[in-house]
Structures are given as C-alpha cells and as structure tokens.
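Below is a structure I'd like to ask you about.
Missing here: one protein chain of the complex. Every other protein chain is in place.
Now for chain A:
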Amino acid sequence: MGYGAIVIGVSSGGLNALMKILPSLPENYPIPIVIVQHVSPRSDGYWIESMNRTCRLNVKEADEKEKIERGNIYMASANYHLLVEKDKTFSLSTEAKVNFARPSIDVLFESAAEAYGEELIGLILTGSNSDGALGLRKIKEEGGLTIVQDPETAESPSMPAYAISTTSVDHIFSLEEIANFLQTLGEGN
C-alpha cells in the first residue's frame, strides 16, 4: 500500500529520538514526513538547520500554503499550530494552545488524518505529556497506520503510554525498530 505521509509527534527527549531515526532515511525517500516537536515558543528554529545538516532528506520549517512533497521533512514552527489541508498544503494557526502546546500534535494529526485517510502513518515518540493521543486515535479511525515508541525505551514514557492507552495501536517499537520499519517502507514504495 502506498503511504502519502508520515506524521510524527514528539516532546521532551525528542531531539535525541529524532536523531536516531531521521538521518538513516535516504535522500530519495518516497514519503513526506511532518513533525511536531514541542519547543519553546521563542525557539528561533536553529535546531532545524542543524537537523538539516545531519539528514540526507531536506529538513525545513513548514511554510503556510506550502505543498507537501516527498524529499522533505517538515517541522512545525515554534508558537504556531500546523494543519494539513485536504489539498495537501499546510495551514498555520495561532489559536490557543491545545494540551498546553502550540504547536500541538493533536491538531496536526487530526487534520492530517482527514486529508490522508488510510494513507497516513502516525507515530508518537517520547514525551512527558498527553498530546497526540487523540490525534493518533483519529488516524486509526480513518484507517491509517499507528505506531508508538515503546514507553519502556522512551526518555519520557508518558506520551507514548497515553497514546497506547487511548488507541489499540498497530505497532509498539523501539527507536531502532522504528528506524528499520520506516526504511523498509521506503524500499517497498
């Protein structure tokens, strides 16, 4: 089955976790990746540039109205919610924090689930809150594939644990298994 997009939600411990997954993906990876990483509202996005230097895929901030295309890893901007439109473009919003977070994982996941339906993969990684659980459930409801980092292996287990308790997820993986799984998807596509 062809997947249209992968959405990833990650909070505390996130940079480490992402660094174990993203650099291993090849330059011609066929599925676009969209990430909400909780960061301080004042973050200047420098970390995105440094991720870009370590990854073979192009890592960039998601611009409003930008078309979602393969070859890219899109990061939500600090202090803005990121939504996916049905025409596979991004919208940004400054509406109030959701789950104490802006960007919120739920906001990205719920909108992406509507846009991509069963062609979406949702992935929840380490984090010490509950953001993303409802969004992941929505992805499952729409027929998408749901993966959560094994809480036992997460730097902060509560976000994965919360997601698992809310949805009967398809896979519970370590970071290494997640990296392998995503690589395999690339080969099959």
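Simple rule for what comes next: a residue touches a chain if its C-beta (ideal position, glycine included) is under 8 Å from a C-beta of that chain, and two chains touch if they have at least 3 such contacts; residues count from 1.
We adopt the following convention: contacts and distances are computed from a predicted model.
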item	value
Among "Ferredoxin-like protein", "Sulfate ABC transporter substrate-binding protein", "Heme-copper oxidase subunit III" or "Protein-glutamate O-methyltransferase CheR", the UniProt name of the subunit that does not appear here	"Protein-glutamate O-methyltransferase CheR"
Residue among A:E49, A:D63 or A:E152 touching the omitted chain	A:D63
Per the touch definition above, residue among A:L83, A:A133 or A:L182 touching the missing chain	A:L83
From A:E114, A:E155 or A:E177, residue that would touch the chain that is not displayed	A:E114
For chain A, the residues touching the chain missing from this view	61, 63-66, 77, 80, 83-86, 91-96, 107, 110-111, 114-115
